[in-house]
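Contents: one structure, followed by commentary.
With one protein chain held back, the other chains of the complex are shown just where they sit.
This part shows subunit A:
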Amino acid sequence: MTNDEIFSKVQAIIVDQTGEDKEKVTLTTNIKQDLDADSLDIFEVINEIEDEFDIKIETEEGIETVSDLVTFVEKQLAQEKE
């Protein structure tokens, strides 16, 4: 899966969860600050990402931007291939 594909899936999940416009969700978007998301939104986004990519995200610590999420997914998928 390419980075772009991962991004567009993550973007769709965030758009669905927060109700924000797609254009507002870019790689540099800070999920909590820029999208007015609360802790439940973050939990739910992580849960949806786990379902979508069939991976496990142990902690939401260190995840602030959309880019952080994409990078995390990318790493997990790479690890599972090994």
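The rule we apply is simple: contacts are C-beta pairs under 8 Å (C-beta built on N, C-alpha and C of every residue); 3 or more make two chains touch, one makes a residue touch a chain; residues count from 1.
What we mean here is this: contacts and distances are computed from a predicted model.
**Student:** Given the choices "Metal ABC transporter permease", "Predicted Zn-dependent peptidase", "3-oxoacyl-[acyl-carrier-protein] synthase 2" or "Acetone carboxylase subunit gamma", state the protein name listed in UniProt for the chain not shown.
**Tutor:** Per the UniProt record, the undisplayed chain of the complex is "3-oxoacyl-[acyl-carrier-protein] synthase 2".
**Student:** List every residue of subunit A that touches the chain not included in the displayed model.
**Tutor:** Against the left-out chain, subunit A lists 16-19, 40, 43-44, 47, 50-51, 56.
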